[in-house]
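One structure coming up, written as structure tokens, with questions to follow.
With one protein chain withheld, the remaining protein chains of the complex are depicted in position.
Chains here go by letter, A and B, matching the order in which they are written, and residues are numbered from 1 within each.
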Amino acid sequence: MRAYARYAFGRFLQFLLVVFIGINIAYIITHATPIDPVEHTVSVATAFGHTAPEAIESMRQSLRELYGLTGSPIEQYLNFWRRVLVADFGPSLSAFPSPVSTLIGRAIPWTVGLLGVATILTWIIGNLLGGLAGYYRRSRILKGFGIVAMALHPMPYYIAAIILLIVFGYLWPILPISGGAQMNVARDWSFEYVMSVARHSILPMLSLLLVGLGGWFVGMRSLVSNVVTEDYVVYAELAGVSKRRILTAYVMRNAIAPQVTGLAISLGHIFSGALITERVFGYPGIGSLLVDGVHAGDYSLVLGLTTVSIVGVSLAVLVIDLIYPLIDPRVTVN
Amino acid sequence: MFVVLRDLLRYNSEFLAGILMTGVVVAMALLSFVSPYPPLDQFVAPMDVPPSAAHWFGTTSRGQDLFWLLTYSIRNTLAFGLLVAILSRILSLSIGLLAGYRGGWVDRVLMSINDTFIVIPLFPILVLFYFVMRDNMSWVMLAVLTALLGWSYDARLIRSVALSLRHREFTQTAVFSGMRTHEILSREHLPFVLPIVFSTSLNNMNWSIGLEVTLAVLGFTDINRPSVGGMIYWANQHSAVVAGVWWWIAFPVGLVVMLFIGLYLLAISMNEYIDPRSRLERGGGRKE
Partner (left out) sequence: MSAAMRNPAAKPEAAQGPVVAVRDLRAWYRLRLFGVDREVKAVDGITFEVRKDEIYGLAGESSSGKSTLVKTIAGAMRPPLEIVGGEIQFSFMDGTMGLNRAPADLVERVRWRHLSYVMQGSMSVLNPVRRIGTSFFDFAFRHMGLDNAGFEAAVVAHLARVNLPASVLKAYPHELSGGMRQRVTIALATICRPQFIIADEPTTALDVVVQKDVLAMFRSIQREMASSVLFVTHDMGVHAHLTDRLGIMYAGRLVEEARTPDVFARPRHPYTRHLIHSLPRIGDDRPRIGLEGTPPSLANPPSGCRFHPRCVFATERCRVEVPPMEQVAPDHRVACFEKDRVEATP
């Protein structure tokens, strides 16, 4: 137990470090800009005819602090952090005067729902099939699957998405190719709405699965084929321990550990994935929000999304780190 | 070295396929030096001509010859991948070797930083970068930033190799003979990690090129510099698929997929050569 506490504390420090370094990178980058974002933004906002003076003032203030233009350098830096910590990025330009945090809050469930579920689903299916393929080397079906997965694996995600879109959008239009749910359905927890959300998620989900499966499959298959030659597996087989128990408790349990670390890393790529998936399929998550923000020149929104992604990813990794000792008890030792 | 190459070519069909595919792509890139069209010129050819004898890959809606444009694009894309690979190798090598060799708190600090970079979401940061730089951004800057963010995965691998070298006899001999840390690392340890550096650079190139293509497709790079992603971006801008100008998308996509698969095959066949365990498996072959 003490070992676990020490381990958990270490992981927590690592989490803080990730957030700290990540947000500092964002700070440095925003300060590398050669144009004055504040006056640029304010002028765009007024040019569109937004004249509510207090909202403009509030935007100017938050931008000044986020971009560190008020006070001494140290004050600038601290103000930036204060804003980030309370997630107050001021009003957004593209949806003026809605606060950035509201926009992000609205988009996050879509992204986490689609990308989170897809990532975890891909991980489970890929590892399961890969593990079986590593254990039952002679199975024809699994071998065939391996070849398909290998061929799909190096394909850039964008391409896979486009192909699906062409197939199901133009050649054989049976699935919705854009949006998060049907527009004319009320957004509550009715059956109709949930079904519509599910149907809209099929294509993006499928595209993520297609491209993602191969990596897990190939990785797990080679992990398993290494683990089956480990002494403890050979020994359990010699002892006549049942095949099923060996496959689950000996082979898979040991092979899965590095894959769990991999899952943590790929959760980190959720936000990269979101950008393209949501762009291609017109999905209303934070990826689309980010692209729109960039095109609209919405500084506060872009910065807000960047910091939220950094914190969100680090949190996901922290959670996985904390449960990791259940999978491999050895990590708490060193 | 030559023998290794010969063995790989003779007995490893993945390596052969990888070499061929990458070779075609590189040849394409080299052709750009003899291109009859300057890369940035538009409306020098008829618009929307399907592939034909005059224009092998057809022409774009912007009046460019697709074949010759593609030679420039793939050259630029390759250059980007190479630059990132080289820059990030410098980082991952020095950090991985140092952490593995020194161990102790140096290792712990470096690896904490390393793990941080592994999990930090790159894409939003790159987008933010594009966002603040806008027209001032060049591909070299993008490559530098990508390298700065993309060294960590391989540094960990290199560290684990260096860690195992630390306790070998020759390291101790070198220490007693009074060599300095950087001398030991560069003269004694570097040769051992070079093979793994080589195979990870191939993966790294795949990764960074994928990143660049994606950014460009979204229009988040210098879209006027020809690149494979940029071509897809412009094709999308002109709704090429809907307008039936399929070749505008198909050839860039085909070529870059070929590059991806080629580099990937090279990397896995090299890995197999380096890791004796998988080699044994291949050699032993007859698993029950």
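Here, contacts are C-beta pairs under 8 Å (C-beta built on N, C-alpha and C of every residue); 3 or more make two chains touch, one makes a residue touch a chain.
The structure presented is a predicted model; accordingly, all values stated were derived computationally and were not measured.
Within the whole complex, the absent chain has one touching residue among A:143, A:253 or A:295, and that is A:253. The omitted chain makes contact with chain A at the following residues, 229-232, 234-236, 238-241, 245, 249-250, 253-254, 257, 327-330, 333.
What we mean here is this: only the chains that are shown with their structure count from here on.
With each centre defined as the average position of its C-alpha atoms, the distance from chain A to chain B rounds to 23 Å. Contacts from chain A toward chain B in the complex involve residues 14, 17-18, 21-22, 25-26, 29-30, 32-35, 37, 137, 151, 153-159, 162, 166, 222, 225-226, 264-265, 268-272, 275-276, 279, 290-291, 294, 299, 302-303, 305-306, 309-310, 313-314, 317.
Those residues of chain B lying in contact with chain A across their complex are 112-113, 115-125, 127-134, 136, 206, 210, 213-214, 217-218, 220, 232, 241, 249, 253, 256-257, 260-261, 263-264, 277-278, 281, 287.
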